[in-house]
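A single protein chain has been removed from this complex, and every other one stays in its place.
Going in written order, the chains are labelled A, B and C, and every chain counts its residues from 1.
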């Protein structure tokens, strides 16, 4: 059985405390992953009307972090050590959706990948692989 | 509807011609991806009895190539331009299975990812993201 | 002999036109690479006082783009297709410096890497590898 340590609302509240500028909405979270949505606006756009690469990377990073929180509980000190992103379709202005999947939740490293979707397109627009380092003295609390 | 351009047998025969040393078996192939299996032996092992990293990378590379062949037909000149692999569980000696998924089949670039499983373990042991460059004058023939 | 197609000032002016929010300064540019500096402020910081990952990724992406402009001339349509970043030291608040190096400037793909330094630390804090796709009908103009 899959048990969720924290609810989306609990994680959303926790993130608002530590990332006041975090403007994505958590729509799903369980031990295997998390889904986030981000309404893009002018500040996320590039010339030509496409969403900027850093916006996609930040969203993927947040989605993986949320998936780790959902799995481990509050781990404020987990840090990204590796991020690999392939951009293969042009995202449209509008809502983005990031679906994070945990591949390995280890004692020291968490590995996962994220598919990013753009409102109005069926296929994903970018794929991201991430590794987070879990600090040795991390106390999973909930 | 998903149409397969080449059957596993056709691709297997084609690969045996161009990669005489190719010892993996294609067990599934369609427009969205391909599955390959590789029986490992002494030559693939590292001290400690684990399967070597280059064996996993070669298998993932072959699985993505087969998925492209299944999608495009014979494209002998497609070449890997980027491969990113995360190793997160120790594979056991025995059969490996690689499940390749096409994320984007473009005119110039194909992007996909591969999960690698080791016989006796439920969870995947490695995740690989690959980009292949499709030559401009590539004629998809079947 | 290494000939620079565009001067730092010309590229800075060009970037200000197409990326009005671009706040890094180009301090060096030649056919082999480019150096950019970014003064960080509150908006780039994360809890704990460290610079956010997306800030480093955006800076690396810009540094590689500037290096391509320095090599090819104005190529407004070049787009990032792959970015891989390793974060291995905690950047301090203060100025960041990105040193981009062109590894391959091909007709269709440009590959390079970027080291990021943080004011007050001798060693680099992050390493980034990037691939840009150069559109087929790209006219290098200067």
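Quick note on the criterion: a residue touches a chain if its C-beta (ideal position, glycine included) is under 8 Å from a C-beta of that chain, and two chains touch if they have at least 3 such contacts.
Computed from a predicted structure; not experimentally measured.
When the full complex is taken into account, the listed residue touching the unshown chain is B:86, out of B:71, B:86 or B:124. Considering the full assembly, A:109 is the residue among A:15, A:45 or A:109 that touches the omitted chain.
Annotation for chain B: contacts to the undisplayed chain at residues 18-19, 21, 43, 46-47, 52-54, 57-58, 61, 76, 79-88.
On the side of chain A, the interface with the absent chain consists of residues 81-82, 84, 108-109, 131, 133, 136, using the contact rule stated above.
Listed here are the chain C residues that touch the chain not shown: 82, 84, 86, 88-89, 103-104, 106, 109, 111, 113, 115, 123-124, 127, 129, 131.
Keep this in mind: only the chains that are shown with their structure count from here on.
Residues touching across the chain A-chain B interface largely coincide between the two copies, over half of the numbers being common to both. The leading chain pair by number of C-beta pairs in contact is A-C.
Chain centres here are Cα means. That of chain A falls 24 Å from that of chain C. Shown for chain A are the residues in touch with two or more other chains, namely 82, 84, 86, 88.
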